[in-house]
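The complex appears here minus one protein chain, its other protein chains still in place.
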Amino acid sequence: MRKKVVTLGEIMLRLSPPGNTRFVQSDSFDVVYGGGEANVAVSCANYGHDAYFVTKLPEHEIGQSAVNALRKYGVMTDYIARGGDRVGIYYLETGVAMRPSKVIYDRAHSAIAEADAADFDFDRIMEGAGWFHWSGITPAISDKAAELTRLACEAAKRHGVTVSVDLNFRKKLWTKEKAQSVMKPLMKYVDVCIGNEEDAELCLGFKPDADVESGHTDAEGYKEIFRRMSEEFEFSYVISTLRESFSASHNGWKAMIYNGKEFYVSKHYDIDPIVDRVGGGDSFSGGIIHGLLTKPTQGEALEFAVAASALKHTVSGDFNLVSVAEVEALAGGDASGRVQR
Amino acid sequence: MRKKVVTLGEIMLRLSPPGNTRFVQSDSFDVVYGGGEANVAVSCANYGHDAYFVTKLPEHEIGQSAVNALRKYGVMTDYIARGGDRVGIYYLETGVAMRPSKVIYDRAHSAIAEADAADFDFDRIMEGAGWFHWSGITPAISDKAAELTRLACEAAKRHGVTVSVDLNFRKKLWTKEKAQSVMKPLMKYVDVCIGNEEDAELCLGFKPDADVESGHTDAEGYKEIFRRMSEEFEFSYVISTLRESFSASHNGWKAMIYNGKEFYVSKHYDIDPIVDRVGGGDSFSGGIIHGLLTKPTQGEALEFAVAASALKHTVSGDFNLVSVAEVEALAGGDASGRVQR
Amino acid sequence: MRKKVVTLGEIMLRLSPPGNTRFVQSDSFDVVYGGGEANVAVSCANYGHDAYFVTKLPEHEIGQSAVNALRKYGVMTDYIARGGDRVGIYYLETGVAMRPSKVIYDRAHSAIAEADAADFDFDRIMEGAGWFHWSGITPAISDKAAELTRLACEAAKRHGVTVSVDLNFRKKLWTKEKAQSVMKPLMKYVDVCIGNEEDAELCLGFKPDADVESGHTDAEGYKEIFRRMSEEFEFSYVISTLRESFSASHNGWKAMIYNGKEFYVSKHYDIDPIVDRVGGGDSFSGGIIHGLLTKPTQGEALEFAVAASALKHTVSGDFNLVSVAEVEALAGGDASGRVQR
Amino acid sequence: MRKKVVTLGEIMLRLSPPGNTRFVQSDSFDVVYGGGEANVAVSCANYGHDAYFVTKLPEHEIGQSAVNALRKYGVMTDYIARGGDRVGIYYLETGVAMRPSKVIYDRAHSAIAEADAADFDFDRIMEGAGWFHWSGITPAISDKAAELTRLACEAAKRHGVTVSVDLNFRKKLWTKEKAQSVMKPLMKYVDVCIGNEEDAELCLGFKPDADVESGHTDAEGYKEIFRRMSEEFEFSYVISTLRESFSASHNGWKAMIYNGKEFYVSKHYDIDPIVDRVGGGDSFSGGIIHGLLTKPTQGEALEFAVAASALKHTVSGDFNLVSVAEVEALAGGDASGRVQR
Amino acid sequence: MRKKVVTLGEIMLRLSPPGNTRFVQSDSFDVVYGGGEANVAVSCANYGHDAYFVTKLPEHEIGQSAVNALRKYGVMTDYIARGGDRVGIYYLETGVAMRPSKVIYDRAHSAIAEADAADFDFDRIMEGAGWFHWSGITPAISDKAAELTRLACEAAKRHGVTVSVDLNFRKKLWTKEKAQSVMKPLMKYVDVCIGNEEDAELCLGFKPDADVESGHTDAEGYKEIFRRMSEEFEFSYVISTLRESFSASHNGWKAMIYNGKEFYVSKHYDIDPIVDRVGGGDSFSGGIIHGLLTKPTQGEALEFAVAASALKHTVSGDFNLVSVAEVEALAGGDASGRVQR
Partner (left out) sequence: MRKKVVTLGEIMLRLSPPGNTRFVQSDSFDVVYGGGEANVAVSCANYGHDAYFVTKLPEHEIGQSAVNALRKYGVMTDYIARGGDRVGIYYLETGVAMRPSKVIYDRAHSAIAEADAADFDFDRIMEGAGWFHWSGITPAISDKAAELTRLACEAAKRHGVTVSVDLNFRKKLWTKEKAQSVMKPLMKYVDVCIGNEEDAELCLGFKPDADVESGHTDAEGYKEIFRRMSEEFEFSYVISTLRESFSASHNGWKAMIYNGKEFYVSKHYDIDPIVDRVGGGDSFSGGIIHGLLTKPTQGEALEFAVAASALKHTVSGDFNLVSVAEVEALAGGDASGRVQR
């Protein structure tokens, strides 16, 4: 059941003060590389797929270090274009208790933001692929990147590849109006749509009828909006995660899926303490791709995805470094944390 | 609303084994500098005031490092006398769960403990100041330091400066009897008195009539003792924090204020996990100074102070490295710890 | 009440990625040395006893480092034989929240696994001793080590030394059948038997009659099985700990003791967060040895042991680096974690 | 002799793998802040001057950290404008033996590169100043920054401030042609010109007549070119350092000065091993400013500067953290490195 | 000129105390993975070849980490068999000045030492390959590994692959007699023989006629022995490095090559200080493979190899993380270590 999975996006250098120290206290930064679609690729590689991450990175050693980070965890880097000036950066200060994590972006002018169609041969990239995933961040990076996203989607469709999107609205990258003008036309290529109710509203203009407040609503309240999204864009699946933020160290976590007929709500996880919340959504996307590719029911696929993303919160860095066996043990009910000797 | 705020006291070298390791395990110590009144000065600088810390430090590089730590966070060091032999030291082992933090003091014979009136020109120091803060630690260091405290208070009064004290009884520095003989005569200079019921008893001889047990009593039980303190010493404000110690990693936290007429009790915070509890009281004093200088009501001032000190528990080191915006976000009700992107 | 306490077993090099990082992420390993009986020896040294650890270690610097780790904490290393090729290793990845800790053993062919009777003079070792402790790991290492265990027990009995065992079944070292064939004949030397209901079943064949499920049963359910074990092997004491695993970061912890007449259940501790769970059982054994050697009742002995092992969960490394005073403060009821200044 | 010294330029975040590790090996970066003119300001602050660094930095915490780094070492940050998006970055890999250090710049679009005249009040900045220093990097950053340089020079002249420049040609920032078109018109404001023969050629078009090869020529060969530069631009002093690069770990170092009349060549230092070569030239500029402000002869000024910069090679980071006393001890002849107890 | 290069051998976990600390001082070990033939594979991957490393590694995370280390630097791991119990270990203490580095091996019973022919399909492995390299360590690990070496050589010859060996005698793994009995019969498969005069004597029985003392002899003294080796085993090339050990921090380094007709001696490098000497020989082998595959003359090939290995001494870890451009810059004469901006 090993599949070729392709993702397209940006991988950034992430710089964070160690532990819970604040930006102004630190004289060293922990270095990892990550970004929405790269994180999904690593998850898929961990689950045994041939995961290809598509981006553009400078020739210099910082660019090479991003390539190496992907290779280390088994992601195929054959389709990464090299050139451009910058690796995008984000600074992350990890919060704790009532102090939130902070992100400072410094990603403008990165190599992928300035990449051209000429940098990629999407037909070669999509040939033989079983899945193509992108997120709302990719077209938000730049107009050029939005065009690349469109080209990749078209190629995917030409080659019969399943396409998933994580809507992932980022207010620092674009406005609601711009997002909708770009995202809505891309939905026709999408089979599997992932995103919470905020994303749905901001990217696709789907406003919940009733009183859906983030993190507090009854999951069933999402059913109607899923049905409408499913209808309008002919999605095979509409999926959303539901995070309860008690504090920076303690969250609740579950998810929902709708296949046009049935609506399924996952188990709920209580995550305490949280080691690293960044990449939680991406680890969910990685899990749902593996789940839908390999599990007999949407419910089992979703339980795999939500357990995978619960585990991600215990792993430092953007990447979700867990195995199928570990995810299945948790999905199967063992959250006791007993020592594995 | 930027004010000149002056604090007087000792800044020590703090040596702590990294993370939760024990003293006997460590082959390196984390180095920060801190001390009650220095910590208050840093808070005030962070909130945009011209905060001056007054002390004496040796000429050598360890003394200079203490100066640099203050300058780094914007504290004015113009009035720091240089000379003497030692920078006082305290060793801190950070506790966790049911294992308490441990402090070993090695502060005798420090430069400030042996400083003279000749080292400081208190009239110059107090000129133009809006606030002068000291704590019960300063006069406890040595008789010379007690004399310096008196001189500073007199100068403050000559210049019409508001004076606050954090009673802060330290049993390793003096006895209850000695404390009262020194502290009581100093109260006539004080406008704002901060201290819990233990401090009030040990420093000022105020024994609660009824059954006030630390951390468990109804806050209202403090009202009567506040009224009596207020009456006897003509304080403008009597203020106390109330800590519930569930474990070294989990505390409850709130505070009370009384302005001679009205008694106000703050919101309660549940802090879990605690990163660094040292300086929690000082961050409260820094917050109340800013609050009383800038907020329209004592209630708003107190809410600022208690939110500031709740946040301090998430910041490593003695200094409370938070901004007005961060404190107000928490005081305003957002303790969700959601990532700030 | 300082006694000569002897323990026999293996001390291993423990390699762990720092903090909560995963094995595959790490480019350094924290180094400590530990192992069931070595850990017990360190506890006894900390409580003021003349604790001797008996093992065999290579002449090279890694072997010497293990010796030094013991000496550092006051364990007597006079009876450690030197020679052989390897120091056994275990790799430990520390879990958090729902992600469990993982152990990878690489201990085959260690010096102690290949040691001979000729390496030790057990009569000299047991002379003047007040206590001899071993665990089910020692005879499981190799047939040679099982023979050493038998010889040590015989010498202990010749010298009138009290013998305790921690049953400690390890499924990676031997089968249930092999364990019983080795362990049962050794029970005739044992005065104090420590082990949970799983150990009792796997090592000694004691199956609970009724429905005793690990960590969830009423402690009283253990009484009957304790009575039967006590009868069959003429143990002076039968003792068990009871761990509730809510997550890798949060456990419940208590223990029970039976002296042939009375059954006593300790206080229950809620441990959150856990710093290092490895060595928790060993710290209990160390505590019960000190308790039975020095306390007037089995109840007081047990409370000391369970408080000691609760504290162990807050100490990194295998060794329980706590003092009698710290254990007694917790056993006496102060779990507030207030700063000790 | 404490003077107000002003410098104008960029301060960058410097990210370097620890020790001698390579970029691709590192999972943390050491963080310091530095840049040509900021480094000069720190030197001047260390020597007791009121050193003001003028730049623009974003409001966010990375910008604040740069401000804090300056404040920590006593640089006045009153004239730093806040705003813009980016703190410029440079990545530094520290070489050793025959492996050279590598620098990757990521400084385009920084706040200072996009700053306006409206961000600074140069008349206020230059008022009361005794010295203004800039380097060829500042106008090379952007056309806007070149315009700022010109405005600052004009204001300096209006206020009778001595102006020094370190020519500092950087081929990654501009071409020889562009450099000359910008730099030559700025020379009319300059009193003290610092730069090696390569800088002189690339920035000012001064080609040595004869065979001057970097690092190997007799220092006297520079005399003629100094005389010509002095004549054409009416410099009060022309100064150059002379580095011999035996390897990344071992350099020779000396300097020359010409005051229009006399030519003086300093002592030669053999630096082995080198800890951090970055900022070596800036530490020389800082030293020559202090030297010319306080020493009776150009020779003594130069010896101070060259000793200061020799010491810089032993200090990690961009900043030269040495005192007047340390520099004078070395300039006075003690290079024995005996322990100072 | 990208070629498929195959190497066969063991990759070990290397544990070293940080910096120059001694084994007994350290409470953490730096972790890298390395081993003769793995190191060669990394060099070849760095130079742009499709480098495949063939070995066997356990399924567990330590085995996986070794795989990841190879993948990170671009080595193909498709032919690595998974299974067995142990990753071989070596402990390395890095010497300095007159204190030598120390290695403690703990590699017995590793997965590759116990691997079978059934673990590898050598025909598939050698198909399309341009080069196969192994060292004298591989057959010395175990009799099984010696058999694997023979099978690999035969397959290489069947597929017309050039075969190189680095004789690399290791006295802790086998005796001179055993070495010769295994190595001599394998020489018939070898085209390129690398090894110093000690290796030649111990592995192949070639005793220099005259007075060749390691590190001090005139390189020309090697000519005759090269000629004899070349004749007896029909090697295309005989190659040797020549190290002068002045101290652990300072070595001289050069090499010689003989193609059956001409003898060429490389430039001499003076390496001071040395960062990491381990893998120096392997980096030479990697360099000579690239050199012979791509350079027009044996002299140019040798200069590439000796420059590559000189650079290796400045890179920490077993792997030589340098690029073709860096090697050629040094081979081309630039050893000045000037900063590359």
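Chains: A, B, C, D and E, in written order; residue numbering restarts at 1 for each.
One rule holds in what follows: contacts are C-beta pairs under 8 Å (C-beta built on N, C-alpha and C of every residue); 3 or more make two chains touch, one makes a residue touch a chain.
Every value quoted in this text rests on a predicted model; they were computed, and no experiment measured them.
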item: Residue among D:R86, D:H133, D:H290 or D:H313 that touches the chain left out of view; value: D:H313
item: Selected from B:K102, B:K184 or B:K267 as touching the chain missing from the view; value: B:K102
item: Chain not shown: contacting residue from B:L15, B:V42, B:V278 or B:A301; value: B:L15
item: Interface with the unshown chain - residue positions in subunit D; value: 19, 73, 269, 271-275, 310-311, 313-317, 321-322, 326, 330, 335-341
item: Those residues of subunit B which, in the complete complex, touch the missing chain; value: 15, 18, 22-24, 26-32, 60-62, 64-65, 68, 85-87, 89, 91, 93, 102, 104, 106, 108-109
item: Residues of subunit C in contact with the chain not shown; value: 68-69, 71-74
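Definition applied: only the chains that are shown with their structure count from here on.
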item: Option reproducing the contacts of B-C, where over half of them reappear, out of A-E, A-D or A-B; value: A-B
item: Rounded Å distance, subunit C centre to subunit E centre (Cα mean); value: 45
item: Rounded Å distance between subunit C and subunit D, as computed from the means of their C-alpha atoms; value: 62
item: Residues within subunit B bordering two or more other chains; value: 19, 73, 273
